[in-house]
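This is the structure I want to talk about, given as structure tokens.
Only one protein chain is missing; all other protein chains are in place.
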């Protein structure tokens, strides 16, 4: 059957053992894309979905209309949080490898997304994250120890042991509960934004999905509702080239940029260098301003690369070249911002090293603290009776009697 | 709450009592749109989704590159089937109004879609219709009497009484079973087309949904799979301006044409005057050729108007101006083709009248015949025992015993 | 007190709640300008404006997904799904998100969405306008499942559902929108006007979620049912002359086991009835629970009367529908068993 098949099967440019090839990425030079006014008509800014908004140039300078002109302090804030995200991920990965938590997912190589976008939004704006937005939780005030306690499902776990590690949430920080189901948060963000508009508030919503997730129904639902009601929302597609073993072409990412997905609905799209901290910030702020002033939704594609395995359950050497990340033309967001800061005279290798050390210490301290609230092998333990709470606002009779039954069985009655 | 709401609610240009206003429709003059080669790149033919492919001009002449240059016979074939569709619908509507069938849906004003597209496809191509494609069934050989028997759920009903009227299917005519669930047929068409490609055959698939249905998940699934595997399929959106009481703007149809919905996935779109028989034929043939030669999917938007109520359960005077259809700038597809044929010297009012008479007689004869196979009030009757067939290929025990039980109850045991 | 049919009662529940609580919003296909294909939201947009009664795109998944987000942002959305047969495209959002949000966030987030949807057959709607999928939803923990059998309950339960901080899927048996139906399609239609439960207060009141009701008191056999079949059960009690106690479940989940079990303990016999297909339907849970609770009092096996395990066939609506004949046969079956 194979021989006669005329089906066209998309194929990544390189598989294990082959030479990485990113020639398919359409790159624009830093500073080359214009920055339209936020009230521009969708039709007039279609080109933003095709180019690549970049600020940081090869020579580490910041260029062009999208340059947010950050001062040293703002740059350091960004660098610090991105680094913290990286250091935290490295540590948690190790911890999972030691069998001390059941599961973990890193955002390695994608830290600019959560941090720069976190900075571009206001505290009252609501975030509907994917599982790779841990940086958002950190930036929005969730303590490292609380994130670790969630991963440990221990007595201080914000989820009371009910969720897989990394499925954080923060009510006060306005970051929604991470779902294991891909893409379901997208229409939530749109509904939240619609409610904000109905209430006459100027808070906006933002949500994130991966390249692979764009194929899910909720992607379409969200875009449709956002377009129809001009909801004040930023819909982000984090195109890290891979969806577990499936490359972005299997979500039709090779024919046309994900940023163009909303054009047919009248939703403007911006394709951004997702590893360019300044460009991500600037494009997000533009979209946020636009939404806040009644301009409706924007779709932002953040072109980046998933530097690590999909999760601790994954082995990418089975499906992509081991060194693919090294060849990724947009590099590493942390390294790029660091070099820019050095070039600008705001930073040095030495300060960088000492910041890394400081953050490692912070993470280590948090881990020590977290374990006091219980680990997988040692107490204190969450009370299993709590597993019957919060199914409903009030436990109905069947849950109450099951709770009693469970306790009897546990006590060996 | 209303006063402060900033939500943007799309509104039709006219509601009952207001003056119809179709100024929102972007019209192009007949013959003004170029016809690209079928191997053109999507990027190079984006403009086809914005303009409106038209062949029949105000003066009833046929113009431009999309003119299929039909001979008199082809034109008469087209007119005859469109007329038959109209006459059949009128009769069945009456019949429902007399309480002799439970439900009906007309395609009034949209007949060019089924007939011209039916003619553009080959018999081996598979059609996945919506409930407004009765013309396709007729054109593909389903006898009127068989369609009527389906609507009667009588002993000759192809569905054995299991489906609401109009949910036809024909295996030999290659038209899939109509579903009551909107849009579900769209991914079927894509899967069928993928299978055709896998088998190395050159049959293509085509499917139809309404403007409102584009908001459903299956629309997105179908476009995504079609784009990823370049499935040989034509995906049609019949934009008849209304989805029951909901105008096309509630499916985001006012910001950008439905034809543009696939562009972000690399699927070319053509916006066609859906009431222009020649344009519909020609655009469909172009897309069919393209698909057949490995060029992948095309999205065709057929701009038309739902001339009648949504169904026999609907009363459009509640939500749109009574005379809206009269103001529709693209007119009536039958009248337009008729005038063209008269202008070309192939037709006359007299011949038209006599054709209408002939078709009415044909329909009346079919109705007489159909009733012989049973009506809602008179036999012969379908055997109710058959309601347990075809749930599975073979009835499992529970169905067999339920069948017995049912017969016992019916017999009063 | 006013006379209302079920449509009017449902509309009135919306009206009362929209008036009391400005966070209540309504969304769905054709619900706004048009007032809904069954007219349940008629007049609401005129009264409360198009920012609170929102015509939605044809996207059940999107409607429920967006409603969840609205609920998280402090609104109290009431979403209409035009027919229960079309709720499945929204199933993932209901099961994976709406039902679990409070649990997975330890109560920090929740979304008090009410999903209303007409269900059931008997209106010549064929297999895609007749389904009764309630059983599926009762297996989804974290949502409440409700089906009223009359205008009074419909309004009171709907107000309770809208007020509930838990998500509720609210099934409306469309066959009895305009009047009770005793399962005999040959009889002339009757209206709610003459039915005691057609008397409906104009203002605010609730029928609490989670409470069954004895719709007809009796001593010989308990019929546990809900929705349209409550009326069929009562008619069958009269027709057979068996002194049936008819229990209207009203809230399917969480279930009021005590009311049901007390009745069966008293009568010693139990018939369970619903319109949905039998296999793995909600009646299975009722039977499983009752046999457990009432084992020592049961004098006969619990029997089920339900839709056959086929799709709902257009032509054989009345052979499919568990009407008077089948209900009566079920009663006799249980009474004859020893």
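A few points about this structure:
Per-chain residue numbering starts at 1, and chain names A, B and C are given in the order in which the chains are listed.
Note that a contact is a pair of C-beta atoms (placed from the backbone, for glycine too) under 8 Å apart; a residue touches a chain by one contact, two chains touch by 3 or more.
In this text the structure is predicted, and so the values were computed from the model without any measurement.
Note that the undisplayed chain, when the full complex is considered, contacts A, B, C. Looking at A:212, A:269 or A:295, the residue that reaches the missing chain in the full complex is A:212. Taking the complete complex into account, residues 85, 88-89, 91-92, 95-96, 100, 103-104, 127-128, 135-136, 138-139, 141-142, 253, 255, 276-277, 279-289, 291-292, 295, 298, 300-304, 309-311, 337 of chain C touch the chain not shown. For chain B, the residues touching the absent chain in the complete assembly are 126, 128, 158-160, 162-163, 167, 169-171, 176-177, 179, 181, 184, 186-196, 198-199, 205, 217-218, 220-222, 224-225, 228, 389-393, 396-398. Touching residues on chain A toward the chain that is not drawn are 1-2, 5, 7, 9, 11, 15, 102-103, 153, 157, 159-165, 167, 179-182, 212-213, 215-218, 243-246, 250-252, 313, 318-319, 382, 384, 387-388, 391, 398-399, 402, 406, 409-410, 412.
In this section, only the chains that are shown with their structure count from here on.
Centroid to centroid, with C-alpha atoms defining each point, chain A and chain C lie 41 Å apart. A straight line joining the Cα centres of chain A and chain B is 42 Å long. Measuring from the averaged C-alpha position of chain B to that of chain C gives a distance of 35 Å. Multi-chain contact residues of chain B (touching two or more other chains) are listed as 1, 5, 7, 9, 215, 217, 250-252.
Along chain C, residues 51-52, 56-57, 59, 61-62, 89 each make contact with two or more other chains.
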